[in-house]
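The complex appears here minus one protein chain, its other protein chains still in place.
Just so it is clear, A and B label the chains in written order, and each chain counts residues from 1 on its own.
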Amino acid sequence: MSAPTAPSLPSFPSFPPLLDQHCHGVLRVGPGRTSFEGYLTEAHVARGCDGGQGARAPFSYFDTQLGFAVRRWCAPALGLEPHCRPESYLERRAELGTGEVTRRLLRAGGISAFLVDTGLPGPLLTPGELAEASAGEAHEIVRLERLAERAADTARDAHGFLAEVSEGIREAARTARGFKSVVAYRCGLDVEPAPPGASRVHASADRWLSERPPGGRLSDPVLERHLLWSAVRTGLPLQLHTGFGDPDLRLDHCDPLLLTDFVRATAPYGTPLVLLHCYPYHRGAGYLAAVFPHVYADFGLTLSHTGARAHAVLGELLELTPFGKLLFSTDAYGLPELYLVGAQLFREAMTRLTSEWVARGEWSRSDAESVTAMIAGGTARRLYGL
Amino acid sequence: MSAPTAPSLPSFPSFPPLLDQHCHGVLRVGPGRTSFEGYLTEAHVARGCDGGQGARAPFSYFDTQLGFAVRRWCAPALGLEPHCRPESYLERRAELGTGEVTRRLLRAGGISAFLVDTGLPGPLLTPGELAEASAGEAHEIVRLERLAERAADTARDAHGFLAEVSEGIREAARTARGFKSVVAYRCGLDVEPAPPGASRVHASADRWLSERPPGGRLSDPVLERHLLWSAVRTGLPLQLHTGFGDPDLRLDHCDPLLLTDFVRATAPYGTPLVLLHCYPYHRGAGYLAAVFPHVYADFGLTLSHTGARAHAVLGELLELTPFGKLLFSTDAYGLPELYLVGAQLFREAMTRLTSEWVARGEWSRSDAESVTAMIAGGTARRLYGL
Partner (left out) sequence: MSAPTAPSLPSFPSFPPLLDQHCHGVLRVGPGRTSFEGYLTEAHVARGCDGGQGARAPFSYFDTQLGFAVRRWCAPALGLEPHCRPESYLERRAELGTGEVTRRLLRAGGISAFLVDTGLPGPLLTPGELAEASAGEAHEIVRLERLAERAADTARDAHGFLAEVSEGIREAARTARGFKSVVAYRCGLDVEPAPPGASRVHASADRWLSERPPGGRLSDPVLERHLLWSAVRTGLPLQLHTGFGDPDLRLDHCDPLLLTDFVRATAPYGTPLVLLHCYPYHRGAGYLAAVFPHVYADFGLTLSHTGARAHAVLGELLELTPFGKLLFSTDAYGLPELYLVGAQLFREAMTRLTSEWVARGEWSRSDAESVTAMIAGGTARRLYGL
C-alpha cells in the first residue's frame, strides 16, 4: 500500500513533547461509519444505546467542532486534503486498515507519553500496545470504581470485598501512576467531605453487595468516599472527572466547585487532586487550583470538542490557573483521531495565545516557552514521577 | 415625505434568508421617548412599573450595547448617520411615523419568515400584519400559560378548565407551528420531570381556579408540568424560556441544565425541545443539545443585548452545540428595531467568526456556508415544517 506523507499537516517545530496525562485506549478494530460518528460525541447514539433521536432531526455528528477538527487535522495524516468529505475520510480509513490508521495518527500526534485510565470497557489497546503503536511510553492510571466493581464480582462478603479493595489500592499504588474517580457520574460532586467511619463503610458494602445485579455499577456515596479517601492516603495523584461528559451525568452536579469542602479536607495530605475536563466550569477549576496548593486542572476532552474555539477556552483556563498547575491531556477514547486532534488543537491554541501575548508585550518570549513546556508535560512529569 | 435610502447600512450580500424562530409583535403606535427606552431593557422601567430607581443614578438605557447597536444599525435605515444622537433618532422616528418606521426597519432586516409567540399583551401587530409589513411570512407559536389563563378566564370548574386546555392544545397543534412555555418565570426550571397524575392535576386546577384573582397568572407547578407534557405529547417543537429576561425571574433558577431530568424524561417522545436565549448559561445549553438528540438551542435576545460582543457569545454557543441544532431568533418585542438589530448582529457575528475560521484553515469555506444556512433558517424550516 502506498503510504503518502501528510504534506499539509500543520507543524509546530519548536513545541515541546507532549505528555497526555489522561486518556483511554484505542479500538483494536474498526470502527465503521455509524459507530465512528458515535465516538465523535458524548451523546448515547450509534456507539451503543440510542437516546431516542426524533425522526424529524437527522444530522451527522461530523457537523460539530470536533467533526470539523477531525477532517482538518487527521485527513492530511492519512494522505487526504484537509476538510475532505466525511465519506472520503471513512473510505480512506477502511482502505488503510485499523492498524495503519492508528500508527499514523498516533505518530503524527507527537505525544511521547500516555497515562491511560484502563477502567473503560471495550476491545481496546493496552497501555503497552498503545506505547508500541505510538513509539512512546505509557503508564497506568487505576480507576477506583472499576477496581471496586471487580472486587465485588468475586467477593464473598463485605469483609472480603473491603479487604480486596484495600489490597487492590495498595497494589495499584506500587504499579500505577495515579488514581481516577468518576464519582461525578455516580453521585455528583457534592459529596460529604469527611472520610466515612469503618462501620458505616462496612454496612454500605454489605447493602451494596446484597442488592447488586451482576456487573452492577458502584454508586453508593459512602463507598465512593471510602475509595476517594483510600486513594488520597496513598499520596498518588487523584484524577477526578468534572464538567461535561456523556448524558449519564447531570452537568450541573459536576461543577468542580462542589468539591470545595473535599478539597479543604484533603489539603493537609498534600495529595495532588487533578480536576479533569472542567468545561464549562473551568474558571472555577482555575480558582481552586489558584487557592489550594494541591489542586491541578486539566482540559481533557474540552479542547477536542470545542475545535476552532479551543484557544478561547484555553485562554479562560489561563486566567486564574497558576501556570504550573495546568496539565495537557486528550481524554482520547476509541479513535486514534482523538489523540491527534487533541494534540494539534492544544499546540495551535497555546501557540496562538502566547504569540499574541508576546507580540503585545504582555508576556516575554522566554516565559511563553517555559509555560508551554510546563503545560505540555513538565508539570505532569514531576507530578506523576516520570 | 422623502424616503432616503440607507447608504451606510452594512450589507451581507451572500447571506442566506433568515427565519426568526422566536419573536413577538411590533407596537401598532409609538412608542414615545420614555417608553422607547423601556423597550431597550429587560428592567421594569418606563415600559410600565418602575423598579425604584434611586435619585442618585439617572442614566439612559441607550447607554447599553443594545442602545448603541440600535443607533448603529437602525439610524441608516431611517436615513440618518450611524451613531447619531438618541434625540435625533427619536425625532426622525416621530417624523416618519410608526407605520413607515416599522416597514423600513422590518424590510431592512432581511427576515423572510417569523414564528410569533402571540402570548404577550399589548397593542401589537398580529402575525398576519407582521408578515405584510415585512413582506415575509409569519406563523404562530402558542404560549401555553396564556392558553391556560384564557381557559381559566371562562371556565366554570376544574373539569371544564382542563377540557378547555386540552381542546386548546389540540386545536393549536393543528394551526400553530409549536408551543412556548415560560415556566422559567413562573416556577423556575427545576421542575419535577414526570407528568403529574390526573387526580393531582385536577386538584391543582381546582385550587388554582378558586384562589385566582381576575386575570391572575398561572404559576402552579403541577399545572405547568401538565401543560408541558400535554405539549410534548403533540410532537410539535416546544420552546422553553431559559436564561436572562426581565426581573420577574431569578436568573439562577433559569439555567437550562436544571431541565436535565425533564429532558431525559421526554427523550423517548422525540419532541424537539428548543432552549431559548440561554445566556449566560448558553454553554450548558450547548451541552444539552450535544448529548440529547431532541434538544435545540437558540440565542434569542442574547445577541441583541450584547451588541458589539455578539460574536463572542455566538462563538461560545458554537463550541458544543452541534451545528444542526442551533437556531436564529431575535425575540423582538414592541420595537421593529429589535428585528433589524438582531438580524444584523447575527449576520455580522456569524460572518466574522466563520471568516476567521476559514482564514485560519480551521473550517472550509463550503462548510462555513452550509453551517450558516442551517443556523439562519435551514434547521428551523425542517423543525417547524415550513
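Note that in this section a contact is a pair of C-beta atoms (placed from the backbone, for glycine too) under 8 Å apart; a residue touches a chain by one contact, two chains touch by 3 or more.
The model shown is predicted, which means the values in this text are computed figures rather than measured ones.
Checked against the full complex, the one of B:A163, B:A308 or B:A359 touching the unshown chain is B:A308.
Within the whole complex, the absent chain has one touching residue among A:P127, A:P272 or A:G300, and that is A:P272. Of the listed positions A:R93, A:R146, A:H294 or A:R347, the one in contact with the omitted chain in the full complex is A:H294.
Residue-level contact of subunit A with the missing chain is found at 255, 257-258, 260-261, 264, 267-272, 283-284, 287-288, 290-294, 296, 315-316, 318-320, 322-325, 357, 360-364, 367, 371, 374, 382-383.
Where subunit B meets the omitted chain, the residues involved are 10, 41-45, 50-57, 59-61, 63-65, 68-69, 72, 82-83, 244, 246-247, 250-252, 279-280, 305-309, 312-313.
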